[in-house]
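All protein chains of the complex are present and in place, except for one that has been dropped.
This part shows subunit A:
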Amino acid sequence: MTDTLSTPLLSAENLGRDYGARIGCRDVAFDLFEGEVLAIVGESGSGKSTLLNLLSGQLAPTAGRVAYRMRDGATRDLGSLSEAERRFLFRTDWGFVHQDATRGLRMGVSAGGNVGERLMAVGERHYGRIRAAAEDWLGRVEIDTTRIDEKPTAYSGGMRQRLQIARNLVTAPRLVFMDEPTGGLDVSVQARLLDLVRGLVADLGLAVIVVTHDLAVARLLSHRTMVMKDGRVIEQGLTDRVLDDPREAYTQLLVSSILQP
């Protein structure tokens, strides 16, 4: 137990990625511990998505490294993982919630199949158990279990997003990446989704890295916040501190841009 508390789950060292002469992101360093929620905020083009892709091993860094503590307790450099290990990590210990649910779901496969896919990928071969797990998870993300055999094309935007979350959480991952999970949803649906995610994160002790341009999402979900501008982290700290007492001029601008109803 002391081990899991003292060793970070994921740590980025001097992480950077250049696209030729242009900067994707530069000099990112942080530690993420189990059960911790980190928000990465910033405007479009500030390098948020590049950073998320670097952290999740989908993009190779041009500088620095990302270390991850595997389930067996060994900390490994993501760049040294083989393709097979990376894929295995992606469908067991990690989750990735896309902004566009059509990228994270198989639209031609029923909701139950979508949730069960990861279980089947790691060797579950019992239809009844897969089905039961899918029903359980649909219930936990507040989707009516009678709609288990419908395809995600028949689902609303908010339901698709919740289905995506269920699909990711079914193998009990320890780390979930979220890329603008509430993007494109109307405010009441956003609120419900955030409420759900907050509950799941607390119940399951998930570590989450959430990329968002919406400060309300950072406020509601995250413990810590990183502010990015022009590919660099300009400010990071406890979410309440960053949002209530912003130091950098850009963060102050960002915070003051929120409309007060």
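Following the convention adopted for this analysis, a residue touches a chain if its C-beta (ideal position, glycine included) is under 8 Å from a C-beta of that chain, and two chains touch if they have at least 3 such contacts; residues count from 1.
Convention: contacts and distances are computed from a predicted model.
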Complex member absent from the view - protein name from UniProt, among "Alpha-D-ribose 1-methylphosphonate 5-phosphate C-P lyase", "Transport permease protein", "Fe-S cluster assembly protein SufB" or "Cytochrome c oxidase subunit 1": "Alpha-D-ribose 1-methylphosphonate 5-phosphate C-P lyase"
Candidates A:Arg87, A:Arg103 or A:Arg247 - the one touching the absent chain: A:Arg87
Across A:Ala12, A:Ile130, A:Leu193 or A:Val210, the one contacting the chain not displayed is A:Ile130
Sort through A:Ile23, A:Ala121 or A:Ile234 and give me the one touching the missing partner chain. A:Ala121
Touching the hidden chain in the full complex, which residues of subunit A are there? Just list them. 83-84, 87, 91, 106, 109-110, 112-113, 116-118, 120-122, 125-128, 130-131, 148-149
